[in-house]
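Sharing a structure here in C-alpha cells format.
One protein chain omitted, others in place.
As written, the chain order gives the labels A, B and C, with residue 1 at the start of each chain.
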Amino acid sequence: MLHQVLFIIFGLICVGGAINLLVQRHPINSALSLVVVMGALSLIYLLLGAEFVAAVQVIVYAGAVMVLFVFVIMLLNAGAEERSRGSHVALWIGGPGVVVLAGMIVYLMFRNDKHFTPVTIGSFPAQPDNTHSLADLLFKKFLLPFEITSVLILIAIMGAVVLARRES
Amino acid sequence: MTAFLIAAVVKILLVVFLLLTGVAYMTWLERKVVGHIQNRWGPTRVGPFGLLQPLADGIKFILKEDMVPDSVHKGLYILAPALALTMSLISIAVIPFGENITIAGTTTPLQITGVTRPGSPITDINIGLLIILGVTSIGVYGVALAGWSSNSKYALLGSLRASAQMISYELALGLSLVGVLILAESFSLRHIVDTQSGTWFGFLPRWYIFPQFIAFFIYLMAAFAETNRIPFDLPEAETELVAGYHTEYSSMKFAMFFMAEYVNMITVGCLATLLFFGGWHGPLFGPPLLQALLPVFWFSVKIFVFMFLYIWIRGTLPRFRYDQLMAFGWKFLLPLAIANILVTGLIVALGA
Amino acid sequence: MVPLSWYLVLSAVLFCLGVSAFLLKRNIITIFMSIELMLNAVNLSFVAFANQFHNLDGQVFVFFVMVVAAAEAAVGLAIIIAVFRTRETLNVDRVNLLKL
Partner (left out) sequence: MNQPALNLWIIPVLPLVGAAINGLFGRRFKNSMVSAVALLFTAASLAYAVWVALQWWGHTEPYVQSLGDWISAGGFHAPFGFYLDRLSTVMMLIVTGVGFLIHVYSVGYMAHEGGYYRFFSYLNLFMFFMLTLVLANNYLLMFVGWEGVGLASYLLIGFFFHKDSAADAGKKAFIVNRIGDFGFLLGMFLLIGMFGSLNFEAVFGPLKTYSPELHWGILTATALLLMVGATGKSAQVPLYVWLPDAMEGPTPVSALIHAATMVTAGVYMIARSSPIFSRAPHALEIVALVGAITAIFAATMGMAQTDIKRVLAYSTISQLGYMFLACGVAAYAAGIFHLMTHAFFKALLFLGAGSVIHAVGGEQDMRRMGGLRKLIPVTFWVMTVATFAIAGFPPLSGFFSKDEILWRTYLNSPVLWFIGVVTALLTSFYMFRLWFMTFFGDLRLGEVDIGEEAHKADAPVQAQHAPAAHSHGHGAEEHGHSGVHESPWIMLAPLVILAILSVVGGWVGIPAALGGSSHFEHFLAPAIQAPLTAEAGEATARLELTFAGISVAAALIGFFFAWLLYYKRPELPDRITARIHGIYLLVLHKYHIDEGYDQLFVKPLLALSTYVFWRGVDQEIIDGTVNGAASASQQLGRGLRQMQSGNIRSYAAWVAAGGAAVIVYMIWLGVGK
C-alpha cells in the first residue's frame, strides 16, 4: 500500500517534470524540471532497491550533468526559445510516430504483465547493502567495459576542451 | 511506534534548534576571533561580551524590508535561497552524533535517520555519505540560480564562479573520501565511526586522519572551497563583485544564504570529524548519564576545533586568484587525490 | 506490491516525453536535456528489470549509461558553445546548413 502510494507520488512527479520540460519555454525552467525528474527517479530507484544507483543518480545527473547544463545556459545567457516553424515533418511525421510508439510499448507492457512478478520493497537485494556485490560485478565481470568507459570519459574531456576553446 | 515517532520528532526539532543556534553563535565567535586577530574587540555592546549579538542580528534580518528588484526571474529568485538553506539543512539528517540514548524508557540512537530495535545493533541508512555528497551537490543550484535569476552582472559572475568552483572541488572532495571508504568498507557513517574505535599501539587513537592525512589535507582544501570560505571565497569577493551571487538579496533571503553557508561549514566539520577524527569516540568516565552524553561532547569539541580552524584561516590567509583556484583544484588536488586512492587501494589489496 | 509493468510503463512514458521534447523543442540545450531524459527513462527500465530478475547487471549498465551520458553532455555542450559562437543562435531551425 505504502509502496504504491510512494510510487504513484514519485511517478506523477516524474511525468509532471517531464511534461513541464516539454511546455516550458525557457531552457532554465526545463533544466530545473529535469532535475526534479531525476530526483524523483532516484527515489523510485530506492523503491526498486537500488540505493547506490539512486545516490549516484543524484550526484552525477542532478549534481554534475545538470549543473553543467545550467552553467552553459547561464554562460550563453540563453533566452526563451522562439516558436519558429522550421520543420513540419517533426510535427506531422514525428508526432504520430511518438504516439504510436508510446501506445505500442504501453500495450506490450500491460499485455505481458502476467509474466512478471510484482515488485515488493526489500525483496531485492537480498543482503542489506548491494554496494559490495555491485562493486564485485563492476570490477570483476565488467572490468573491461569499465576501463573502456574510463578511456571514453578521458577522450570526452579532451574533446570538450578542444571544442570549447576559443580559436586564437 | 508512537514512541518512535515522538522520539524522531523530538530529535529533529532538537537537532535543528541546536544547529541554528550553533550557526548564530558561530557568527559571534567568528567576529570575536577575527576581531582579536586584527587587534579589535569584536562585538561587545549587546550583552556580556556581545553574547546577544546574534540575536540582535537575527531580529534585524527579520525586520528589514524584504525588497525584490525589478526584472528578476521571480520564481527562481525566491526559490534559490530556500533551496540553498534546505539542502544544507537536509544533510545534517544522516549525521550520527553518538550511540543510543535512553530517555523515559525509549531507546533511540543519536541520529535522525538511525533506527534501533531492542537487542539489535543500530541500523542507519547505508549510503549516508553518498546522501551528504548528493545533497551538497544539489546545493550548488541555490548559488547558481540565485546569481542567474537576480539578473545582475555581479551576481551572475559570482554564481558562475561559484558553480564552476563547486563542480571542480566536488571531485577532489569526493575522491579524497574514497581512501577512508576503502579502509572502512562502508558508506554508512555510523559504521565508519565504529571502525575508528579503539587505539593503535595502545595510545594512538584509531582515527583515519593518521593513515589518511593526505586525504584529510585534500578534504580540508576542498571543503573550504565547497563552502566558499577564504581563501576560496571568490564567489563573494567583495573587492571584485560587490557580494557575488547574493548581491541582490536582502533581509531574510540574504540571511538564508548566510545561514546556509554556516550550516554547510558545520556539516563539513561533522563529516571531517566522522571520517577522520573518529566521530564521538573519546575517553568515557563518570555516571551513566555522563557516559551517555560524553560522546556528544567529544563530537562537538572536535567540530568546534574544526570551526575554529575555519575562522583562524579566514583571519590569516589572503584570497586566491581565480585561475590559481582552478589550477590548484584540477592540477594539484585532483591528481593528489587519485594518487592517494591508488596507494591506499594498493596497500589494502596487498594487506588482504 | 507494485506490478513491474507500472515501472516499465513509467519509463516508456518518460521516454516518449523525451522523444516528443526532442521533436518539439527548438533550443539545442533543451533538446540535449530531452536526450538525457530518454537515457534516464532507459535507466529506469534497466533498474526495474534488475529488480525483476534479481540480477545486478542491470544496475551496472545504468552506470555505463550514466558515463556515456556524462561524456555526451560534456562534448555536446562544448559543441553547443562552439556553434553559438559562430551562429549566434541556439535555435536548431536556424542551424540547418549541416556546417558551422
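The criterion applied here is as follows: a residue touches a chain if its C-beta (ideal position, glycine included) is under 8 Å from a C-beta of that chain, and two chains touch if they have at least 3 such contacts.
Quantities reported herein were computed from a predicted structural model and do not represent experimental measurements.
Student: Can you list the shown chains that the absent chain is in touch with?
Tutor: A, C
Student: Touch as defined at the start, partner being the missing chain; which of A:Leu6, A:Ile19, A:Leu75 or A:Leu101 qualifies?
Tutor: A:Leu101
Student: For a quick check of understanding: of C:Ile31, C:Leu56, C:Leu77 or C:Leu90, which residue touches the chain that isn't displayed?
Tutor: Hidden-chain contact among the options goes to C:Ile31.
Student: Tell me, which residues in subunit A touch the chain that this view leaves out?
Tutor: 86-87, 89-91, 93-94, 96-98, 100-101, 104-105, 107-108, 111-112
Student: For subunit C, which residues touch the unseen chain?
Tutor: Those residues of subunit C that touch the unshown chain are 19, 22-24, 26, 31, 92-93, 95-98.
Just so we're on the same page, only the chains that are shown with their structure count from here on.
Student: For this assembly, give the contact graph shape among line, ring, star, complete and other.
Tutor: line
Student: Please compute the C-alpha centroid of subunit A, do the same for subunit C, then give the distance between them in whole Å.
Tutor: 6
Student: As a quick test, compute the distance in whole Å between the mean CA positions of subunit B and subunit C.
Tutor: Computed value for the inter-centroid distance: 33 Å.
Student: At what distance in angstrom does the C-alpha mean of subunit B lie from that of subunit A?
Tutor: 29
Student: What are the residue numbers in subunit B that touch two or more other chains?
Tutor: There are none in subunit B.
Student: Two or more other chains in contact with one residue: find those residues in subunit C.
Tutor: None at all.
Student: Any idea which subunit B residues touch subunit A in the complex?
Tutor: Residue positions touching the partner: 73, 76, 123, 126-127, 130-131, 133-135, 137-138, 140-141, 144-145, 147-148, 156, 159-160, 163-164, 166-167, 170, 174, 186-188.
Student: Once bound in the complex, which stretches of subunit A touch subunit C?
Tutor: Checking each residue of subunit A against subunit C gives 3-4, 7, 11, 14-15, 18-19, 21-22, 27, 30-31, 34, 37-38, 41, 44-45, 47-50, 52-53, 56-57, 60-61, 64-66, 68-69, 72-73, 75-76, 78, 81-87, 90-91, 94-95, 98, 101-102, 105-106, 109-110, 112-113, 116-120, 123-126, 130, 133-134, 137-138, 141-142, 145, 149, 152-153, 155-157, 159-164, 166.
Student: For a test of understanding, state which residues of subunit C touch subunit A in their complex under the given definition.
Tutor: Going by the criterion above, the answer is residues 1-10, 12-21, 23-27, 29-30, 32-34, 36-37, 40, 43-44, 47-48, 50-52, 54, 56-57, 59-60, 62-64, 66-75, 77-82, 84-85, 90-94, 96.
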